[in-house]
Structure formats: structure tokens, C-alpha cells
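Here is the structure we will look at, set down as C-alpha cells.
Excluded from the complex is one protein chain; the other protein chains are retained at their positions.
Chain nomenclature is as follows: A and B, assigned in order of appearance, with residue numbering initiated at 1 for each chain independently.
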Amino acid sequence: MSIRGKAAIVGIHEYESRFDPQASELSIQADSISRALDDAGLTKDDVDAMYSHSGFLLAEYLNIFPDNIDTTQVGGGSYEFHIAHAAAAIAAGQCEVAVISYGSTARTAQRAIGTGGTATRRVPFHPEGFEAPYGTTTVGIYGLVARRHMHEFGTTSEQLAAISVSTRQHAMTNPFAVMRDEITVADVINSRVVSDPLHLLDCCLVTDGGGAFVMTSAERAKSLKKKPVFVLGAGQAVAHPGMGTRDLTTIAAAQSSKKAFAESGVKHKDVDLLMAYDSFTITVLTTIENLGFVKKGEGGPFVAEGNLTLKGKLPTNTDGGGLSSNHPGQRGIFLVFESVRQLRGERDGNQIKNAKVAVAHGTGGGLSVRHSGGTVVLSTEV
Amino acid sequence: MATEQQPYRKPLPELHPEIAPYYTGGLRAELMIKFCPNCNISFHYPRTVCPECLKSDTVWRRASGKGTVYSYTITYQNLSPGFREEVPYVLALVDLAEGVRVMTNIIDCDPKDVSVGMPVEVTWERAEELAIPKFRPQKS
Partner (left out) sequence: MSVRGVAAVVGIHEYESRFDPQASELSIEAESARRALDDAGLEKSDVDALYSHHGWNLAEYMNMFPDVIDTTQMGGGSYEFFAAHAAAAIAAGQCEVALVTYGSTGRSGGRAVERNPIRGRVPALPDGFEEPYGPTTLGRYALVARRHMHEFGTTSEQLAAISVSTRKHASTNPFAVFRDPITVDDVLNSRMVSDPLHLLDCCIVSDGGGAFIITSAARAKDLKKKPVYILGTGQAVAHPGIGNRDLTTIAAGQSHKHAFEEAGVTHKDIDLLMAYDSFTITVLTTIENLGFVKKGEGGAFVETGALDLDGKLPTNTDGGGLSSNHPGQRGIFLIFESVRQLRGEREGNQLKDPKLALAHGTGGSLSTRHSGGTIILSTEV
């Protein structure tokens, strides 16, 4: 058996504000859950499963008593894992209505996510003890992959920059996006180098924000307010240095996508929208390659040809992504929101014509060290 | 051996018995890498339990200290104490002759001279009771 078509996403809410010093992580989640339930036409009493890193703190804040609780933490890609886990729980009859939520006040708290480094004097020996003493930053951890990709395949900074440019074009249509002014490849290349070869404009923003979505059984989804978006396939993977021999340009997406595509029965050419985690431009490039949309090494020319724009072969991150719209630290949940908006035909100003299939791939952690990859295939039809 | 005169401010590992020789071997100018006699392989980071066969009779072996750069990034911004004053510095992955890859810094050269494939050799940075393995260009 598989989870194909057993569960659907029936309600979403993306927290609008990107800077909200009045909000807390819990208030963002509670407010978003309330609105996502409204979107679905459900109430708090219907909820019997909760997926959130805030675990019982959120249950208390909302005064709910779910029958299924999952707090799986695999970084920014956690929300794609939560979809996979919730689909299994719904298929197995452990719950019927699951809420998945996220809230962060990273900007208000002035968290230096990308370049804060490690302030702790003595770090745990496994695994940080073999990394932090050498000055790892999040940007540096991704910079190592970018450098290797350039070495192996001749990928250029201009090609990576094309990802930022396409993403900004999408962001220009999103009234909530933080960065909405058009940029060029030269703008990216001329922005300061943070961790060579990654420039400032190769990096995502740091914002406040969050949101929530609601999943239920395919059966129950039929009678709700909005058109259901069915979960056709879900794949989970982690990648890590292993014995100390890992190929840096092969990421968790290579493993998770196989399972998700096989389960869904969908082919790559059927995919109308890709929502690819974009902590950095190199994350998008390796994701497109490892998901199998292009061969390894062909990602650079592919993105440089404008294929990620609305008119391209693979419209990607049509909300403006983490590079231009928002990134409160764990952006995987926003990939789900935009997928649902596009599949419902609700993406005012940047709608893909008659979109049927979306793939959302969340990456969490550090790409050259330990990271997760969660792939979900979503569709309007089973 | 490079030494630090100032109080050491960069992060250091907890010196647990499971990993200690990696960070103390340098006091004797020895780069120590873990080896599993059952699987006949080296692995890194060091663990008591072999990540291949999960048996616990792994041993430490002295490595050659020679390797090549697998990838690197010149870090221009790191807000944490110690590194904040040291930017730009080179964060790198080095493939050792023993077949394992270690994270490290490339020092004793201009960051701009570092390249993928460059031959490097181990050196150490003293830090409190530890010696942190770092790498520098091989002397030809």
C-alpha cells in the first residue's frame, strides 16, 4: 500500500507580516492555524493531529488535545516530512484532521542565521566538534558545495545569479515580498562576497513569519470549502558526510525524489511548478539536478536560459522564494503554500495557466554536512 | 607548529575520550584517524563504533598528514568571536591520502592562492589543551 491520494491539503494560511515585533512564535502559529482552518471550512474542534516543532507548547497555547503529535525536526525541510508523516497517520486511521504550523521571529530577534557562526566556547564533539573549530557559517557550508559544483561542472557565478534574477521577477508580483525591485545578473555579481563564491544576493533574507496548513483524508476533503490538493507522493531522506567520503554535489533530494515520483506515478515533464528550497542559489541548482529535472552539471545552463520564470520550462519559486519574499529560518512550509495557491488558481498576478501538478522540495540543515530532503508531489487530481 | 599567544576565542570541541586523539595527537605532531580492522577501512569523524559494521573494536592510526583540497570557501563574514577578527579565512574540505575527508582551514598562504586539487599537509594550531589540525600548502 502507499499513501497516494489518501490525504489532501484543504486549508492554508501564510502569515503576511515579514517584521512583527508584537508577535511571538506561538501567536504566529495560533493565528495562522485559525485562518487556515477558516480557509478549509473547519474549526479547532475538528483537529485531532498536530505537527509543529513547538509540540506541547502549542497545544497548550491553543488549548487543544490532539490524538497524534509529531515534532520531527529536520531543519527547513521539516514541513515536507510532516506531510509525509501526516499522510501515513491519516492513511493508517490514527487521525483525520492534521494541522501543520510554523512561526518564527528571526528578524525581530536579529538572529544572524547565515553568518552568526558559533558563539559557544565548547561545542558537542559529534558532529560540531569537527566543524565549528574551523569557522563554519551557514553560508560557508553552502559555499563549499558551490565551489565544488563550479570545479566539477564549470558552473559560473553568472548562472547562479540567474536564479536570483528569476526569483526576484516572481517576487515583484507578490505584495508581501520583502524585495520587489528588479535586479540583474550584474547586481548579484557586484553585491559583496559573503562566503566565496556566494554573494549577498545569492543568499536568502532573514524575516519574521510562518503559517499553517490543514490536511485531511481524501474522503473528508471532498465536502470542504476549497478544491482539495491531493498528496500523490512523499519522499524523505537525509544526507551526511558518512564515512568522510560523500560526493558534495549529490544531495538528499536524489533519494527522496525517487520515492515521491514512484509513489505518485507522475513524470518530470508533467510537473507544472517546482517549489525548491532556496536558502541560497546553489541550493536551487543542486535541487533541480538531484530531483532529476536536468542531469548533474546541466543545471547552470538550464537556469541561465530563464527556465525558472513563468514562461520557462520549469516555473520555480513563483512566490519570490526565500531569496526575495521571506525566510524566517525554516522555509519549507512556504513551498506548500505557493504550491496550493497555484494549484487552486489563487495566485493573483503570477498564476501558472491551469496548473495540475506541483513538486515541493524542502532542504534543511547544511548542504555540505548533514541535511534533510523532503519531496512531496501535489495535484488537483488523484 | 603555529601557536596562539592571545586567549583562544574560537569554538573548541568537548574533549570526550571517544574523539580526544584527533585533537591531542598534534601535541606529538601526529594526525590520528580512526580505522576499522573488520572492514579494513578508515573513517572520519572518529567514532567508537564503526559506521559500517557497527562493531566497537575500532582503532586509531597515524595518518600521513598529506592530502588535497576537495572544496573550499573564503569566508568574509562570521560574526562569532575569534573568527570575526580572522576574516577572510579559508574553510576547506581536504581529502587525505587515507581516503577520508576532513573539514579544516587552509592557512599559511594567501586565501586567493587556494584551489581545488591543491596538495596540502597538516600543521597544528595550539588551543588550550588541544592542537587543532589545520592544513597548509605542501612544500615542493
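Heads up, the rule we're going with is that contacts are C-beta pairs under 8 Å (C-beta built on N, C-alpha and C of every residue); 3 or more make two chains touch, one makes a residue touch a chain.
Computed from a predicted structure; not experimentally measured.
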item	value
Contact partner of the left-out chain, one of A:68, A:173 or A:191	A:68
Of A:15, A:102 or A:125, the residue in touch with the unshown chain	A:125
Listed residues A:42, A:91, A:304 or A:333, member touching the removed chain	A:91
Positions on chain B contacted by the hidden chain, ascending	16-18, 43, 47-49, 51-56
Absent-chain interface as seen on chain A, which is shown	1-3, 6, 24, 26, 55-57, 59-61, 63, 65-74, 81, 84-85, 87-89, 91-94, 125-127, 234-243, 255, 259, 365, 370-372
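In this text, only the chains that are shown with their structure count from here on.
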item	value
Separation of mean Cα positions, chain B and chain A [Å, integer]	33
Of chain B, residues touching chain A in the complex	10-16, 18-19, 22-23, 41-45, 47, 51-52, 70-84, 86, 88-89, 91-93, 99-105, 116-117, 127, 132, 134
Chain B-touching residues of chain A, taken from the complex the two chains share	112, 115-137, 139-140, 143-148, 151, 192-198, 241-246, 248, 368
